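Every protein chain of the complex appears in place save one, which is left out.
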Amino acid sequence: MTALAARALNGAQTWRVGPISVRFRTRNALVGVGLVIVMVLTAVIVLGLGSFQVSVPDVVRALFGDGPQAVRTVVLKWRLSRVVLAVLIGLALGASGAIFQSLTRNPLGSPDIVGFSTGAYTGAIVAIILIDTGQPAVVSGALVGGLLTAFAVYLLAYRRGVQGFRLIVVGIAVTAMLGSATTYLLLHTELWRAQLAAIWGAGSINGMDWDEVRPIAVMVAVALPVVLVLGRRLATLELGDDAAAGLGVQVEAVRLCLVLFGVALVAVPSALTGPIQFVALAAPHIARALTRGTGALVLPSALVGATVMLVCDAFAQHLFAPMILPVGLVTIVLGGAYLTWLIARQARQELR
Amino acid sequence: MSAEPNPAAEPQGPDRLVADRVSFGYPGYPVGTDLSLVVPAGSFTAIVGPNACGKSTLLRVLSRLLPASSGRVVLDGRAIADYPSLQVARRLGLLPQASIAPEGITVTDLVGRGRFPYQSALRQWSREDERAVDEAMRTTGIGALADRLVDELSGGQRQRVWVAMVLAQQTPLMLLDEPTTFLDIAHQLEVLELLATLNRTGGRTVVAVLHDLNQAARYASRVVAMREGAIVVTGTPQEVFTEALVERIFDLPCRVIDDPVTGTPLIVPDLNRVRGR
Partner (left out) sequence: MVTTTVTAAASAPSSALRSLTARRRAGVVVSAAVLALLVVGSIAIGANPLPLEVVWAALQNVDPALPEHLIVVEQRVPRTVLALVVGAALGVAGALMQGMTRNPLADPGLLGVSAGASFAMTLAVALLPITSLFGYIWFAFLGAVVATVAVYLLGTGRRGANPLTLTLAGVSLGAVLSGLTLSISLLDARTFRSIRVWESGSLADRGWEIIGPVAGFIVVGLLFAAGAARGLNAVALGDDLAVALGADARRTRLYVVIAVTLLCGAATAAMGPAWFVGLMVPHVARWICGPDQRWIIGLCALLGPALILAADVLGRVLVRPDELQAGLVTAFLGAPVLIALVRRSRARAL
């Protein structure tokens, strides 16, 4: 690549129309477009896979409302909901992960600092043990458990305001207690219940369709734009609280808003599907490696998250067909493997 | 947005920034009590004092970073707490002590961050933004570093980038907390000369916490000397930098002569001197 092209790639574009001006980094835009293309391709392929095989052209035709009724039913009614679900969840997790890594200024920062995921898991287990394994019971248990935990962590960390470090440490402490409680409960219940709980805990979108898409779509449609709009303020916060305040950012209010929406973005999916944790941690790092950019990179992380979820769900469904794996397992293994590869490549570059 | 009055063009009251009997501190740890301070428009005020006297904290109160527990800070005739934060940011620029450069950011990008108070979702990078950044980088002499990563710069270069960021904010009032940190002597003077020019010809009001007394004497038109959370004396460098006052405030026996170049007070430590002469 010529030096000129390299500079152009790493540079920024500004488009102006009258008083309106929009600016973006060329590379970020290219990466975003690339990810969308990968997602569309994967979606089209996945929609054709299964016990009822549909060829790619037929899938495309069905998506446009054409083609035989049977094909359209399979693609649009049964399978499309899962693809849309995977994308939405991935967007939410990726964005949330980027926010928390930026806010905590810690590469291990994750939306689970208030312990919501662990609380949801404990709540779900309690429901599975005490009530039954049906979805309403589990989801309610997860929501109640998660919200109670987040609330408790926030209260415990509150002392004339919530300082980032204190919040994280309290979150870790509460998470540890809940984890132990969970292990104890799983040890003293029937094996089959424990296994079901473990599967739920891994995070799965099996058996979900348009009913589940609705609440998640609403959450993403509301929270994601808010978070993106706050993106400039998030970037300014990275300069340090003093500099950001000096530039006119209302530091505490913005932080609280970002934490609330960031947690909400993972809360709704987690309660429904079980915690799918690694995406929120890995997506921002992968986004950074791809764009070689700086800052929070909320939108790129969201797109990476969506791509990862879609690809992982494809694997989860079809790798060991007809057995369907919990997608959370696949995200952990594949996401972790990809991140490991990125790190290894970086290490080799340094050693050369 | 463009109908906003330009704060620099507003009729200047005599005082840009006033602290009216402010008390401030941290929970369980009061720093200053009942301080009053006036920053006249167009002045170059230096705040000096020994370590831990509260000068940085005072600056934070003046810039609304730290709310005063009693009393009020008045900016351009209005209580600073009454302004929306973005409005304050267009009138008052701050160079804090501890800022973090995001990993992998270029110099141009970091200077561009100073335009935040003027930007919005639909105005992400206007021509004024570009011009302001160019001018700020030219004035601080970092144009050659434009595409470099801030992480790779020396301490002195990095400091100039931060000063450029505050310049890009294009505020009529500039508050700087120890702007000469990490700079070698030539660059220290460069920054101070720059501030002086901005003050004299650009009409900007400058308030700087300085640790070097002679630099303060040379460049400031007003000096505020603090000690242990209280303002000891305010006045011109000639009025403040007397042997008695310097010894009292800094525990530093000295002699004060006229700077042979500028004629301003030059403080020469004289440790052999008997105290309290």
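We just call them A and B in the order they show up, numbering each chain from 1.
Here is the rule we use: a residue touches a chain if its C-beta (ideal position, glycine included) is under 8 Å from a C-beta of that chain, and two chains touch if they have at least 3 such contacts.
This one's a predicted model, so the numbers in the text were calculated from it and none came from an experiment.
**Q** Can you say which of B:Arg72, B:Arg148 or B:His211 touches the chain missing from this structure?
**A** If we include the chain that is not displayed, B:His211 is the one touching it.
**Q** Among A:Ala43, A:Ile168, A:Ile205 or A:Met219, which one is in touch with the chain left out?
**A** Of all options in A:Ala43, A:Ile168, A:Ile205 or A:Met219, contact with the hidden chain holds for A:Ile168.
**Q** Check each of A:Gly146, A:Gly240 or A:Gly335 against the chain that is not shown and name the one that touches it.
**A** With A:Gly146, A:Gly240 or A:Gly335 as choices, the missing chain is touched by A:Gly335.
**Q** Under the stated touch rule, tell me which residues of chain A contact the chain that is not displayed.
**A** Touching the missing chain: residues 106-108, 156-157, 159, 163, 165-166, 168-170, 172-174, 176-177, 179-181, 183-184, 186-187, 191, 194-195, 198-199, 202, 278, 281-282, 285, 325, 329-330, 332-333, 335-337, 339-340, 343-344, 346-347, 350-351.
Heads up, the rule we're going with is that only the chains that are shown with their structure count from here on.
**Q** Using mean CA coordinates as chain centres, what's the gap between chain A and chain B in Å?
**A** 43
**Q** For chain A, which residues are in contact with chain B within the complex?
**A** 7, 12, 14, 16, 19-23, 105, 160, 229, 232, 235-236, 238-240, 242-243, 245-250, 292-295
**Q** Under the touch definition given earlier, write down the residues of chain B that touch chain A in their complex.
**A** 1-2, 27, 60, 63-65, 85-90, 92-105, 109, 113-114, 116-117, 119, 121-127, 147, 169
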